[in-house]
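What follows is a structure written as structure tokens; I'll ask about it next.
A single protein chain has been omitted from the complex, and every remaining protein chain is retained in its original position.
Should a chain be cited, it is by its letter among A and B, assigned in written order, with residues numbered from 1 in that chain.
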Amino acid sequence: MGNKIVVPFGSQHIALPEPVSFLFDTKNEIITNVKVDVGYVHRGIEKAAITKFEFTNVSYLLTRICGFCSITHAGGYHHGIEKLLDVEAPKRAEYIRLIITELDRIHSHLLANAHVAEVAGYENLFMQGVKDREIVMDLLENITGNRIQYDIYTIGGVRRDISKETAEYIKKQLLKLKDKVLKVYDFYDTDYTFGLKTKGISYISLDDAKKYNVVGPIARASGLATDARAEFDYLPYDEVGFEIQTRTEGDVWARNIVRQMEVIHSIDLILRAIDNLPEGDIKVKYKGRPKGETFVRVEAPRGECFYYLKGNGTKVLERVRVRVPTYSNIPILKELFVGEKYSDAQPIVLSFDPCMSCTAR
Amino acid sequence: MVKMFIESFKNLFSKPETVKYPFEPFPEPEGFRGTILYNEELCIFCDKCENVCPPGAILFEIVDIETNKREYNYNPYLCIYCGACVDVCPKADEGCLTQANTRTKPLGEEVVKDKKLGYLMNRITNPKEVEKAWSELEIRAKESREKYAEYKKQQRMKKRAQAQTKKENS
Partner (left out) sequence: MINPNVEIFETTLEKVVEDIKNWYDYKKYHYVTINGVDEGGKLRIDWIFADYNEKNKMYVFRVTDVSFDTLIPSIANIIPSAWMAEWELRDMFDVEVENTQKGIFIKDPNIVAPLRKDK
């Protein structure tokens, strides 16, 4: 029997990509109690959105909440504001939005998986993952003009069109990417030592996932088929044949596999969207000022992202509420640590793919 | 085992995946969102770009109140390169405000000089002064607006007074 030792994990830690602090009470390396602090990077974005910016400009602020989910925040905001202004984006714009959103999901998932591999002790696998991710980043840079902050959304459409040559280029690169991803997928799936480090760690049952309202790949790895892409109408996912990807194991390994499956599915979705890209305008004009309130749910790479917008007929909105996926996954993460070994804490945190700059806003 | 050796042998002689950037050029792709360039001759001084800029990296300072002469100032180190100003510019097609597809050089030993970057950047020589000069300019630009509004008001008052005296005389 050992003594109780308090081990701090974060806010600065070699395995953590972003500042979050956990205080573990440990007994013989087993964690017995957890304290969590998530608010290190609070920047008052909700306040700035309703005081300093007009509704046409809020999007540039909101996309800078977080690099990975920048397109999701733009999506959540624009789908909401378009309802308040009563405009509808043309079909071609919707498809371009879908393509960018899915490309963003691919690069986020690839990095998340690579990160888990790294902290589980596979630095080479991390490099493989990040190498593949570069293909997607180049594609995004080609289409939107920037690697992280795409700013492609605008009220009533998109700002840039996809030309025929670019479409061909995307198709070629994605087929190349699919081969590479399948190779890495094989490794995640079958490698024995990777399995030892990840299988059975931090198990979430289906019942727990529902009780704690878990979202995103973490929920889908536990067999809970929840996905805002299927549960909410915001982009033409039905038309390109979207299906929810689930596993039932509910551990770190299953989360990685779900993400990898989603990457492959996203590639398929983009290829179908490019083949069926409708002709027409990419932008429509809008009139008036936002009035009323609306609720929007969109699917970020990490899970469901919720937006609440309220306008009062002036240029500045009255309330902007952002609830990001990590925000609703932190409660279960806190519970999960209890009973696990301290050495497994890193893969557990990173399998959740936490995004603190989203959570604290 | 043999397979592994073949693989590692291949890797020894294959090309590196990374770009050796400082030693090799690493060009931006076409359509990259880079520096905002301005052409004063075409500008109609509508102030739309100043109003739309999310971080406030474009400022017009009124230097001569009587003729309403304005100077365009741009801070490439505050800019977020979203391109909203180019979208909103009514003369963008003619090349008044354009977005280049190259990056701005980082703020190192010297300040980048280019006539298209606006007045402030061309006046500063020490890179450490950029931030201070910009915050001073923000205050100055605001004051110049207020002064101009005051001047306009006085002009209107004068005109009205003149009109009234004319009426009384006649």
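Here is the rule we use: a contact is a pair of C-beta atoms (placed from the backbone, for glycine too) under 8 Å apart; a residue touches a chain by one contact, two chains touch by 3 or more.
This structure is a prediction, so every number in the text was calculated from the model and none was measured.
Although it is not drawn, the missing chain touches A when the whole complex is taken into account. One of A:38, A:74 or A:282 touches the chain omitted from the figure, and that residue is A:38.
Touch with the chain omitted from the figure is made, among A:13, A:147, A:180 or A:210, by A:210.
With the whole complex as reference, residues 37-39, 42, 44, 46-47, 50, 79, 82-83, 88-89, 210-213, 225-226, 230-234, 294-297, 304, 306, 308, 310, 318-319, 321, 323, 327-328, 330-332, 335, 360-361 of subunit A touch the missing chain.
Rule of thumb we're sticking to: only the chains that are shown with their structure count from here on.
Distance between chain centres (mean CA atoms), subunit A to subunit B: 32 Å. The residues of subunit A lying in touch with subunit B in their complex are 53, 56-57, 60-61, 64, 131, 134, 138, 141-142, 144-146, 149, 151, 154, 159-160. Taken in their complex, subunit B has these residues touching subunit A: 17, 29-33, 52, 54, 80-84, 87, 101.
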